[in-house]
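One protein chain omitted, others in place.
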Amino acid sequence: MAVITAPGAIAVRTPRHHSQLWLAWRRYKRNKLAVTGAVVVLIFVVIGVIGPWVAPQNYAQANFLYANHAPSLRFPFGTDGLGHDMLSQVIWSFRNALEIAFGASLVSFLIGLALGLWAGLRGGLADMAVMRLVDFMFAFPNYFLSLFLVVAMGRSLLPILLAIAIPGWAGYARLVRGLVLGMRNGEMVEAARALGATQRHIARKYLLPNVTNSIFVAIAFGVPFDLLVMASLSLVGLGLRPPLPSFGNMIAQAGANVLGYPWLMYFPAAIFAVILLAFLFVADGLQEALDPKAGEGGRVPRSRRLLQIARGRSPAVGGARL
Amino acid sequence: MADELLCVEDLHTEFWRGDGTVYAVNGASFSVAPGETLGIVGESGSGKSVSVLSIVGLVRGNGQVTGGTAKFMGKDLLKLRRRQLEDIRGRDIGMIFQDPMSSLNPTMRIGDQIMEGMLSHQYTNRKGAFNRTLQLLDEVGIPEGRARFRSYPHEFSGGMRQRAMIAMAVACEPQLLIADEPTTALDVTVQTQILVLLQELQQKQRMSIVLITHDFGVATNVCDRIIVMYAGKVMESASVAEFIARPAHPYTIGLKRSVIEVGTQAHQLKAVPGVATTLMAPPHNCPFADRCQFVTDRCRAEVPELRPLSEGHYVACHRAEEVLAEAGATAVEGATADVR
Amino acid sequence: MSDEPILKAEAVSKYFKVQGRTLRAVERVSFELGAGQTLGLVGESGSGKSTLGRVVLRLLEADEGKVVFQGQDLAKLSGRELRLRRRDMQIIFQDPLASLNPRMTVGAAIEDAMVVQKIGGSAAERRQRTRELLERVGLPVSAAEAYPFELSGGQQQRVGIARALSVGPKLVVCDEPISALDVSVQVQIIELLRELQKELGITYIFISHNLGVVQLLSDTVLVLYLGEVVERASAEGLFQRPAHPYTQALMRSVLKVPEAAEKRVPLVALPGEIPSPLSPPAGCPYHPRCPLAADRCRVEKPELRMVSDGHMAACHFAEEAAIGGVNGAAAFGASPELAASS
Partner (left out) sequence: MGLVKFLAKRIVAIVVTISLVVGVGYVLIYISPGTFYSAANMGQGLSQLQVSDPALYNQYLNSLNSRYGLNQPLIEQVGKYVWHSLTFNFGTSFENPSIPIIHQLAQAVPISSILAFGAIALAVVLGVPLGVLAALKRNTWLDSALTTLSMVGQAIPSFVLAVLLVLFFGVWFPGILPVNGWGTVGEAVLPIVALSAGNVAAVTRYTRGSMVEALRQDYVRTAEAKGVPWRRVVLRHALRNSLVAVVTVIGPTFAFTIISTLWVEQIFTIPGLGTLLAQAFPNKDVPMAITSIYVLCLLVMGMNLLVDLLYRVLDPRVKLQ
């Protein structure tokens, strides 16, 4: 076999090859805010998991003898009007917030993934039907649907989770469909088809590996968003039914009493804000780390990515979904 | 040479990138005489665009000019403040770029974009600018100027957009027109139209043109003088006659042998092995050494400087004379082979 | 070469719906292609040459006409049969980076082609074959570990070629494989393609807007304008005596390096631009730009017809054009030997 190329052509730059995940982790590590965020999220998750064993009191345990105590050694975060220990309330809230935010994000993602894949791969009537539905979901603030769903299903954990999750699928569906369509018509998939690959093979080896990152990022932005929705439900009287503790309940309750018992506000509001911030830093860090094209000279313009988030799901500019 | 319009000497431009510094231009020197067309040819990454953009202060991103002089009408452009450069750009130096779609502001009417430069330089008043714009549209071959004045770029075809770009560049009758790959994004038939238009305007306005291109056919048909760049250095500089008859740098010869045109026979083709690479360190040897068939130890140790070979013919190669002699021999050989 | 053509296209058309209007991307194109030969497709952007290349491989479904590959009507194949057939017909893309999966190493990409076609034996054998292929296309074995974006454009294109070769195709559509590359690399790739054809007897459909490259590689050439064939001839015949005014104009527009500075001639441009394929002109699609256009051209569409032995053109005045055209070509700086041969 004649090798026709001269020596120069053979100089392939062969850096030490690392898995894509490792490279992403290296990029992530460089981002101080993102690392800090990850640590805070980790603490939040750990407390959420072991909460029931470390909380000084049960969340439902009221003690009228100690109502409305300011923070002290015995009650570091003070007590509310029913004598609930606010520290215990906060710790139990972690658990509820964790379950609902992660659960709701997962459920809406799964619905969105299924519908988005179906629409993107099937095309035609399926695509049209799903996209009409998505358009409908995007036309009005989905938060309103959540309100109706809470009224219809009640105010315990699972109903609230579903009330947040069910309206949230549209953003994911649109994202997944867009990614699939973008690639389905691209040269990469055309090349795979030209090789004779089956739809299944293309989906598994070509589409999926190239969409996971974007999806990860979307979920990372989705979790704090769902946390926010969950808390906000309490403000219009549709949050978790007391005595189930939640940040929303604590903030709503404290808002009503802020002039008399301001400490009720300090800890829940501050901690809640920190958690949201941490999640957002993580999401932002993930986005930068997982988008290798952004690292390789930025083939996807940043504003385009921002637009995707803005139209999809992002806590602050993501009103589209709300 | 005092009568040069533009004289660039020892220009250096660097780009800062995440993984290090890219040495894009490494001591490029060239000059443009009044009224002449200078062709700068080279492959992508050779620094041909960057060196010209450096002169007019339009290097973007993390790029920076780190040395050299660029005398234009008695002033060193590299030492001017932004305000002073703004005065020169558009008025004395006009520019057109490769992709006429992205080079035009999508939200601004074509006419307004043409007028903008004139008004920025107080070249004329608003009414005058409007009339001149209509005249320019006619000159660059855009019919129905009044209607086209109000069009947006997306309503134009590729060729029309490039014509509008040209109208913009020559509006203030500049001394120098820099054309950065003006026809690369266009179809061949439109390419000729644009080149013909540039020639006409050059005649009419007596301006110099710097034409950056990777197409030897374009360069040799349009330019008076041609310089070849590689790895941010000028490898060869010659009049077009010399360039066609006696190329003396192995890279130039290699490139010329790579040109495929109608009538090219397979046996005439000869690939230059390897690929051009961006320099991540200042050159310490001949940057072409790795791909050169004439390479010697000296080439690997010493940077060849641009030196005169004959009147007006400069080359940056340690072995230019031998290369020239050998190339002549093979040309004869090739010719006899053709006859057989 | 062989009597039975390996590929036959019969009046193939492809239409797209664009905003409720019909875009006739390819219209009634026919050709035959013998094994081991190369068919060149030339035309400006929007002429439908890439679409035709994809219709031939049934990557796009033809709206009319049929494509017969090795005696088999491709449209009649089931999805399964078609997938299996793809090991005989491959494609090389213009933008190799876009056609490679950014998440697969070069080695994985080439192996995947064999996995898909269930050929190449065991995993170890496939790896071995991948190494051979890489070497054959002029890449070091270590390139198998690299991701596509770590390679240069020319190297990426070599990977694209290796992947196409891995399944042992008889027919390869090369869709502008060199137009994104630097000139020195272009020649490397062309040399590689020529070597491979000689060695493996592959049939090429070579799509390019570069007339020189098409002339160099092709046996037969189709010139496309707004989706239609305006001229069809052997490469030699086409470039020596182009019969269609459009072909002549194209050839004139390609600027050749003159033999000497004194032999430079003034540039002459063909007026006008290719019209929108959404609203092609009536009559001959080329008449608005044609110097020979007469009243007849504005109303009557010229059929593709034989103008000399094996040389077809779709022009009412092909005979007149052929004479004037070559003279014209000489006047516009075509090489003297071409002019002399008229």
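Every chain is named by a letter (A, B and C) in the order it is written, and numbering of its residues begins at 1.
Here is the rule we go by: contacts are C-beta pairs under 8 Å (C-beta built on N, C-alpha and C of every residue); 3 or more make two chains touch, one makes a residue touch a chain.
Please read all numbers here as calculations on a predicted model, not as lab measurements.
Engineer: Which displayed chains does the hidden chain touch?
Structural biologist: Its contacts among the visible chains are A, B.
Engineer: Pick from A:22, A:64 or A:148: which residue touches the chain that isn't shown?
Structural biologist: A:148
Engineer: Touching the absent chain: which residues on chain A qualify?
Structural biologist: Missing-chain contacts on chain A: residues 33, 136, 139-141, 143-145, 147-154, 224, 228, 231-232, 235-238, 251-252, 254-255, 258-259, 262, 265, 269, 272-273, 276-277, 279-281, 284, 301-303, 306-307, 310-311, 315-320, 322.
Engineer: List the residues of chain B that touch the chain left out of this view.
Structural biologist: Residues 56, 58, 60-61, 82, 86-91, 94-95, 97, 99, 102-108, 116-117, 120-121, 152, 154, 165, 168-169 of chain B touch the chain that is not shown.
The working rule: only the chains that are shown with their structure count from here on.
Engineer: Have a look and report which chain pair racks up the highest count of C-beta pairs in contact.
Structural biologist: So the pair of chains linked by the most contacts is B-C.
Engineer: What's the distance between the Cα centroids of chain A and chain B, rounded to whole Å?
Structural biologist: 51
Engineer: Among the residues of chain C, pick out those that touch two or more other chains and give their numbers.
Structural biologist: In chain C, the residues touching two or more other chains are 154-155, 188, 191.
Engineer: Going by the contact rule already set, what residues in chain B reach two or more other chains?
Structural biologist: Touching at least two other chains: 271, 273, 275.
Engineer: Looking at the complex, which residues from chain C come into contact with chain B?
Structural biologist: It is residues 44-45, 152, 154-155, 182-188, 190-191, 194, 209-213, 215-216, 239, 249-262, 264, 267-271, 273-274, 333-335, 337-338 of chain C that touch chain B.
Engineer: Name, in rising order, each residue of chain C that touches chain A in their complex.
Structural biologist: Touch list, chain C to chain A: 54, 57, 59, 82-87, 90-91, 93, 95, 98-105, 112-113, 116-117, 132, 135-136, 138-140, 142-143, 145-147, 149-151, 154-155, 160, 163, 167, 188, 191-192, 195.
Engineer: Inside the complex, what are the residues of chain B that reach chain C?
Structural biologist: Residues of chain B touching chain C: 43-44, 157-160, 187-193, 195-196, 199, 214-218, 220-222, 239-241, 244-245, 254-266, 269-273, 275-276.
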